[in-house]
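Not every chain is included here, but those present sit where they belong.
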């Protein structure tokens, strides 16, 4: 998430598998290429608006699956700080990742984000 | 705290010992049964109001005691997110737990929560 906050959207998208899925609420983006493209668009909008985003991950639990996968569940908080302005706690979410080991690195095969107050838990 | 946020109040209360004590400010609840009952009441109120709570634990320090107990001190932040509404950072607290090992699991024998701005530190 630090890569995303730094605007390094390609590097961030590379933490997904090539066929990775990124679900937020009831919409989903399929494939790391499209995930990178979507992230770039959002990052450009925030940069143009002069808003720094900060994603905080916490309360992590990791559960091994029988098939070598891991399920990582965490709370994620999204902060937005406009140039010269106050910190806004924009969103509280729960993030559930299915992780697979690929090339000596854990990658996200499936990420599901539910936004508190907006999406059903 | 994730159990509490999910409304699983009995499971959450089971992280206390049977004779566990839960102190917040100058009030205290004694015994995991009463702790469960009190938590259920609060959880029902939040559910009825359509408010999601999120407890974040951070800045943890763990100190071993001479008697096999552990003292765990952490900051805890309480967020509230109403349906369709903005994130509210409701409370900043310090949580001090005395933990005992019981049946292969650490349980809370005594939890003391001080709420910043309300309770003496």
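Going by the order they are written in, the chains are A and B; count residues from 1 in each one.
Rule of thumb we're sticking to: a residue touches a chain if its C-beta (ideal position, glycine included) is under 8 Å from a C-beta of that chain, and two chains touch if they have at least 3 such contacts.
This is a predicted model, so every value here is computed, not measured.
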With 2 chains shown in place, count up the copies in the whole assembly for me.
-> 3
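Keep this in mind: only the chains that are shown with their structure count from here on.
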Residues of chain B touching chain A in the complex = 1-2, 6, 52, 54-58, 79, 81-87, 89
Residue ranges of chain A touching chain B (in the complex, touch as defined) | 58-59, 61, 75, 77, 89-92, 116-118, 121
